[in-house]
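One structure is given below, represented as structure tokens, and several questions about it will come after.
Some chains have been omitted; the remaining ones sit where they do in the full complex.
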């Protein structure tokens, strides 16, 4: 059983990767909701959209990295 | 029991894949909600729709990748 419990941990980290998609989706969803209500302002907020996506996506990638490290590095 | 615990981990990562669908669905849902209220602006935000879907879908695919790695690579 040595080293096997790390694979459960990798699965839990994969679960975290999926949860980060909820955050990314929430950012894009609220941008679209606002941009379609007031399209003339959408272009000025595109940079903010990418900042929001980037920070949420980074956490998902960190979680994916934890899964990879648990599988192949520990 | 060697290698079997990795299968629980693969299941947990598969659960994360399903959770990512919530994020993707949220993006598309808000686009549709806004586009049906203001159809004339829908075309200008189609690119943003696909950007939002792509980033959320990517995290779901990372989670699916963790599940596949846990089943067949470790």
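To keep things simple, chains are lettered A and B as they appear, and every chain counts its residues starting from 1.
FYI, a contact is a pair of C-beta atoms (placed from the backbone, for glycine too) under 8 Å apart; a residue touches a chain by one contact, two chains touch by 3 or more.
In this text the structure is predicted, and so the values were computed from the model without any measurement.
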Task: With 2 copies placed, total copies in this complex - done: 3
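We adopt the following convention: only the chains that are shown with their structure count from here on.
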- [ ] Can you check how far apart chain A and chain B are, centre to centre, with Cα atoms defining each centre and the answer in Å?
- [x] 10
Task: Residue ranges of chain A in contact with chain B within the complex - done: 1, 4-5, 7-33, 35-37, 39, 42, 46, 49, 53, 57, 60-61, 64, 67-68, 71-72
